[in-house]
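What follows is a single structure, written as structure tokens, with notes after it.
Every protein chain but one is kept in place in this view of the complex.
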Amino acid sequence: MVSLSSYLFISFALFVSGLAVMIARKNIIAILLGIELILNSAALNFAAYTRFVNQNLDGHLMSLFIIVIAAAEAAVGLAIVIRFFQIKETIHIDDATQLQA
Amino acid sequence: MFENILFLSSAVLALSGALGVVFTKNLMHACVLLLATLFGVSGLYAVIGADFLAAAQLVIYAGGVIILMLFAVMLTGGAANNENKFGIDKVAAMGSVKTYIYAGLTVLVMSFTILKILANYMKTFEQGELAPFESTVEKIGTLLVTDHVLAFEISSILLLGALVGAAAIARPRRG
Amino acid sequence: MASYTLDVYMPVLILMGLSVGLFLVSVFAAKIIRPSKPSALKEQAYECGEDPVGTAWSNFNVRFYVVSLIFIVFDVEGALMFPVASIYRKFVEVGEGGVILGSLLVFISVLVVGIVYCWSKGDLDWVRSFQLSEDQVKQLQGAEKRS
Partner (left out) sequence: MSLSINEYLNQFEAHQQAIAFLSDFLGTDASGIMTFLVFGAACFIIVNIMALVGGLGTYAERKISADIQLRQGPNRVGPYGILQFLADGVKMIMKEDIFPADADKPLFNLAPLLALTGVFATLALVPFSSGFTLVNLNMGVFFLIGVSSLVGVAVFLGGYASNSKWSMLGGMRGASQIISYEVPVTITALMIVLLSGGMSFGAFVETQGGLPHEWYIFHNPFTFIGFFVFFVGMLAETNRAPFDLPEAESELVSGYHTEYTGMRFGLFALAEYIEVFVLCGVGVAAFLGGYKVPFDLGSGALFIDKLGLPVIVGKNIGQVLQVGSFVTKTLAMYYLVIWVRWTFPRIRVDQVMTICWKYLTPLALFNLVGVAIWMYAFDAHSIWEVLGQAFSSGH
């Protein structure tokens, strides 16, 4: 039951659902949710390979740094979304058309 | 026996949470379903012996990022109303049928290519006897301080950059 | 190094199941013995007696976000420092503590720079002294002229 292929399948499913959220949603915050899902699936893969293939903990370190960077990225991304909302009063992705506010 | 139960419950929680995030209309529900996914993934980390990662995932994601998302959703007009300044009510929740078709096609193409790549690997890889679980915190700590001390210090600079940048952007301004 | 089996997580799972069970029993199963006479008046949001005006989901000041931003940076810092802290005593007893003390102090000092920046920029104080923006000042003057 608990094997490398099942972990690959689960992280692949998480990746695909994160991708679907990013593609199908028009709301910027929903797209950031999709990015979080994709980062999670990548980190899960690293931990799975550490467990099933070779036992040195570099995989764990890699996923730890993925989690750290994902937190920093979410903080900055949401700050930009809030600033965008203050200027444009909407967070619909189609309104983000100009490069300058 | 319990390993399979823990694995199944956290896998079901993670996948149903992820699918829920895709299909829900309300943004607040999407955040809560992402929280369920993160708990599922934390359980998956626990099953493969990555106990520090499971706890770090809970602390950083479920404790920090989700609350950040909830505040951001509240600060940008709540989960419901999405009309822009011309007063047209744009349903921001779900894309149109067109986007769904494109999303479906990309998913199919990607899954075929990836399964093709992994197919021969799946056949050759036979499962060696797994080591018993060890506590990983001390090992990660020694790795962080001996081999990866540069990454450890640079991540503090990264956090400083994120803090200063996001604070400068999101600071309540006069205008 | 004590090796552990997965049964270590069994109590956590059982306790979460018990909390869900307690919630379901006390909230839903008790519906049978609970009076239920819903009426529109009873379901209005409580506004000290007046009837509620507008929805509650209007947005709020940004300072809530800035606080949670600073929180997540320090949370991640804490999370990164926990493994290093848990081996510090072993290295000190062996006599090798200086290296780790140095890396910990560098790590903390870089982040103290962050909090000093937020402090100086006034992100930490809750009630910000807003200078009125130019157009708000114009509106106020316009309103005074008209009244």
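Note that the chains take the letters A, B and C in the order they are written out, and that residue 1 is the start of every chain.
Everything that follows uses one rule, which is that a residue touches a chain if its C-beta (ideal position, glycine included) is under 8 Å from a C-beta of that chain, and two chains touch if they have at least 3 such contacts.
It should be emphasised that the depicted structure is a prediction, and the values quoted were computed from it without experimental measurement.
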item: Which displayed chains the hidden chain touches across the whole complex; value: B, C
item: Footprint left on chain B by the chain that the document does not show; value: 1-2, 26, 28-29, 32, 35, 51-52, 54-59, 62-64, 66-67, 70-71, 74, 135, 137
item: Those residues of chain C which, in the complete complex, touch the missing chain; value: 2, 4, 7-12, 14-16, 18-20, 22-23, 26-27, 30-31, 33-38, 40, 42-48, 52, 55-57, 60, 64, 67-68, 70-71, 74-75, 78-79, 81-82, 85-90, 92-93, 95, 97-98, 101, 104-105, 108, 112, 115, 119, 124-127
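We take it that only the chains that are shown with their structure count from here on.
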item: Chain centre separation (chain A, chain B; CA means) in Å; value: 5
item: Shared-contact residues (touching 2 or more other chains) in chain B; value: 3, 47, 52, 56, 60, 64-65, 68, 72, 75-77, 140, 144, 155, 159, 162-163, 166-167, 170
item: Residues of chain C touching at least two other chains; value: 62, 65, 69, 72-73, 75-76, 79-80
item: Chain A partner contacts - residues on chain B that touch it in the complex; value: 3-4, 7-8, 11, 14-15, 18-19, 21-22, 27, 30-31, 34, 37-38, 41, 44-45, 47-50, 52-53, 56-57, 60-61, 64-65, 68-69, 72-73, 75-77, 82-85, 90-95, 99-100, 102-103, 106-107, 110-111, 114, 118, 122, 125, 127, 130-131, 136, 139-140, 143-144, 148, 151, 155, 158-159, 161-163, 165-167, 169-170, 173
item: Residue ranges of chain B in contact with chain C within the complex; value: 2-3, 5-6, 9, 46-47, 52, 56, 59-60, 63-65, 67-68, 71-72, 74-81, 132-135, 137-138, 140-142, 144-145, 149, 152-153, 155-157, 159-160, 162-164, 166-168, 170-172, 174-175
item: Chain C residues touching chain B - in the complex, by the definition given at the top; value: 1-7, 9-10, 13, 57-66, 68-73, 75-80, 82-87, 90, 99-100, 103, 106-107, 110-111, 113-114, 117-118, 121, 123, 128, 130-133
